[in-house]
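Omission of a single protein chain aside, the complex is shown with its protein chains in their original locations.
A and B label the chains in the order they appear, each numbered from 1.
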Amino acid sequence: MNFKFDIAIIGGGIMGCETALRLTEGGMRVVVLEQGDIGQGASGVNAGTLSMQIKRVKLMPYAIKGHAIWEKLGEIIGFHKTGGYTLAFNDREAELLKERMMLKKEAGANISFVSLNQLKEKEPNLANKVVAASYCPDDGYANSSLTGYYYRTRMENAGINYVEKFKVTNIRQTSDGYEVSSGENLIIAKRVLLACGGWMKDVAAMIGEELPIRARINTVSVTERAPKLMSTVIGHATGLLTMKQKPNGTVLIGGGWQGKGTPEEGRGTVATDSLIPNLQLAKYAVPKLSNVRIVRSWTGFEANVPDFYPLAGALPNKENLYVLGCVRGGYTIGPYISRLMGDFILGEEPEMPLFDPSRSFESA
Amino acid sequence: MSKEPAPPIVRTEIVEFSFDGRKFSGHQGETVAVALLRQGIIQLRDAPNTPAARGMFCVMGICQECVIEINGKRKEACRVPISSGLIIDKVKY
Partner (left out) sequence: MYDATIIGSGPAGANAALEAHDLGLKVLIVDEQRDAGGQIWRVKSKSILSAPSTEASIKGDALRERLKQSSIEVKFETRVWHIDKNEEKNWIINLVSKDGSHSVLSKALIIATGAQERVIPVQGWTLPGVVGLAGATALFKEHMMVPGKSTVVAGSGPLVFFVASEVIRLGGSVAAVVSINGFSDWIKALPAMVLNPKLLWQGIKWIGDLYLKRVPLYWRHGIRSFEGLGHVVGVNVRKANKKWYLRHDPNIFIAADSVCYGHGLMPSIEASRLAGAVHTYEPALGGWVPFTDENGRTTVPYLYVCGDNAGILGAQAAPHRGRLAAYAMVEDLNETLPEDLLAKRKAEKKLLKWASIFGKAATGLSILQPGAGGLISKQTEVCRCEGINRLEIEKEVKTGALSPNAVKSGTRCGMGPCGGRFCSESMALITEQATGKTRAEIGLPTARPPLRPVAMDEIAKDLNYDDLPIPGVSPL
């Protein structure tokens, strides 16, 4: 391997692949370098929730755009717009829900508060313990398992080079670009975009960039096929539960409960002491889940920085070095922010502002 | 019906149970799958995606092909023992 590319994108998840597609449209010669398989990191193992109610206020406009992209893809990515309820089980949570959802609504999300009767009518299997609920008709989900298939196929069709099992071991800046190597394999490119999620901190360090990235280790579980238990996406005021039943009857349970491990060590492992409360909360919300069997639990890494806003832009110290990640809601927002990133790299003005990676990181 | 040699195999008493609304009998403590097999019943459920019947396959509780429901809970028929009056349903998806 010894080609010259306009850009080497490190990371073959949603961000890397979608940016690659945009840049290719813009006429660049792109190579995507992926340490594992395309779309099999966080992009392929997250719970697939496309919920406006769990998006950050400031990111809402991006989420709305991202959601529209998924909706347009439809069946190919397993998109379903079911609507979604967020539940509060006590007064404190009801207060929290009210305060937070009002702000999200003001930010553009189509969120309303519903009566418990309305809720019961739509979701008769929910526990009687709900004291307040909000609703968003746009909420739904897509099938994150299909991310790899979808982007592989699109990149093939666009003639984009991608290399799997290319674990970057070194990045070197040269007089007119970068050399990215994996062992003895070397890729030469004019620009580099880091889009490798939980692995970003280490890869950035290879080129001397220190990014304040931490990786969260989110746990997701799935049940076997069950009789109909819910028809919408169910969430919790604290954000600690997302749950939906797929058309095949399986129930997917997430909520960001933390597993163990680090990106350097592998794919992370499921921690007993966080899996159990995650499932307890799911069962508390839908008691009929009691009888249903869990067939698989897994983890995925979600990268973030201290202010929990994206890194999306140029790194200041080196020319032609870009970073995209830590989006917070990256599955929903990913396709959209990647297109913005593509525009930025192509020298065009993005439709919405990016998130300067050289800002100062004060905890929000 | 499966043949078996004359004694000296001594089994426990016969008890009655039901499967999918029909009455069956079997030896107390033997597994659901075996009790039904003895009476020629080997179709334990339908596959989820196709109308094809499925039955006991691995006999060790791994393959999940023989699952049945007891009180709404899915159990492996090759591991769950029968007892008098046990009500067993076919899996509903």
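FYI, contacts are C-beta pairs under 8 Å (C-beta built on N, C-alpha and C of every residue); 3 or more make two chains touch, one makes a residue touch a chain.
Note that the structure is a prediction, hence the values are computed from the model and not measured.
In the complete complex, the hidden chain is touched by one of B:Thr12, B:Ser25 or B:Ser84, namely B:Thr12. Annotation: of A:Asp37, A:Asp91, A:Glu121 or A:Glu264, A:Asp37 touches the absent chain (contact as defined above). In the full complex, chain A touches the hidden chain at residues 36-40, 44, 54, 56-57, 89-90, 96, 100, 103, 129, 145-149, 152-153, 156, 164, 222-224, 238-240, 256, 258, 260, 267, 269-272, 275-277, 279-284, 289-298, 308, 328, 364. The omitted chain makes contact with chain B at the following residues, 1-5, 8-12, 26-31, 34, 37-38, 42-44, 47-50, 52-65, 67, 73-74, 78-79, 81.
What we mean here is this: only the chains that are shown with their structure count from here on.
Averaged C-alpha coordinates give centres for chain A and chain B that are 44 Å from one another. Residue ranges on chain B touching chain A, taken from their complex, read 48, 71-74, 92-93.
Chain A makes touch with chain B in their complex at residues 224-227, 248-249, 291, 293.
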